[in-house]
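Sharing a structure with you now.
For this depiction, one protein chain was excluded, whereas all remaining protein chains were kept in their positions.
The block that comes next holds chain A.
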Amino acid sequence: MDKLYCKGGGCTAKLGAGILSHILERLPSQNFDKNLIVGFDSKDDAAVYKLSDDIAFVQTLDFFPPMVEDPYTFGQIAATNALSDVYAMGGEVKTALNIVCFPQSSDLNILGEIMRGGLEKVKEAGGVLAGGHSIDDTDVKYGLSVTGVVNPKKIYSNNTGKVGDKLIFTKKLGVGIICTAARIGECDEKTLNEAIESMTTLNKYACEVSKNYDIHACTDVTGFGFLGHLLEMMDNDKSCVIYADKVPVFEEAKALADEFLITAGGQRNRNHVGAKVFFDNIPFAMEEILFDPQTSGGLVFAVSADEADSLLEELKNINLPASIVGEITEKTNVAIKVVK
């Protein structure tokens, strides 16, 4: 099997958040539809449209270029990442459609492997693959459009955390740096395999566990990095303190960041978010990891302090490297303060 042609793949390929919001803000406004509970105007993970008092559908799509060489693995990662937005809203996956860009002249078995990986994850999510759309293109890109359902009263918005809430994060950070280093042969296979295992772990399991708790807010960490998505959670009316030593990270990613094997996406995230973050004596490598674009990253839950320990315990019981990484405070002059 041929290897995939890899450029800056995964969520490192995302357009910068700064560029994007400038464009979105200039689009003409649309007619108001009261059933669109979560839409364009918010910066949430997926759109939510209410059908009845008990049921709303969650709609999202995500696709990107390969970040690993093995096509089957790439398919799994792209699907896990696309499905994640449904879980970040507290929903359940129902149907998925393939989104494919592929050079027609190359080996179509590669495409078959990508789609096999994707299908496997859709099945694991409890959904059904219902179709798709493919385009002949110079570069490979793959992902899914996913539809799920959620009870409109139990939606996990990303910006509804409360002062005093603990923030729990469910996966290790650093997969962007690791995949980038692997692409140029600077990362050992064991580390890469650990990162792949993390990127192919559905956020379904963390989401299911969280249903037993009163989750105030939730988001998944992807292209804008841990701090970028956290900033969206703070939504200009709250601040938070992050304990850097408590944030789960791949140890090897620190060493790679110290070798400056960092992405353009990470620097774009720093340019966009950096002014709203105060680092209190945090080492350079850790700063980079906190800005690192994550492909198929974990969920951040905001949950009241008295429920946090118990939720953490349950997440650890299903083998997630979860940790209480910080807490929400009253708004201060910086949105995010990172302390040791």
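Here is the rule we use: contacts are C-beta pairs under 8 Å (C-beta built on N, C-alpha and C of every residue); 3 or more make two chains touch, one makes a residue touch a chain; residues count from 1.
Everything below uses one rule, namely that contacts and distances are computed from a predicted model.
Protein name for the hidden chain, per its UniProt entry and selected from "Phosphate transport system permease protein PstA", "Cytochrome c-type biogenesis protein", "2Fe-2S ferredoxin" or "Sulfurtransferase-like selenium metabolism protein YedF": "Sulfurtransferase-like selenium metabolism protein YedF". Contact with the chain that does not appear here is found for just one residue of A:Lys121, A:Lys238 or A:Arg268, A:Arg268.
Per the touch definition above, the residue from A:Val140, A:Ile155, A:Leu173 or A:Val277 contacting the chain not shown is A:Val277. If you put the hidden chain back, the residue from A:Thr180, A:Thr295 or A:Ser323 that touches it is A:Thr180. For chain A, the residues touching the absent chain in the complete assembly are 7-8, 18, 180-181, 184, 186, 258-264, 267-268, 270-272, 274-279, 284, 333-334.
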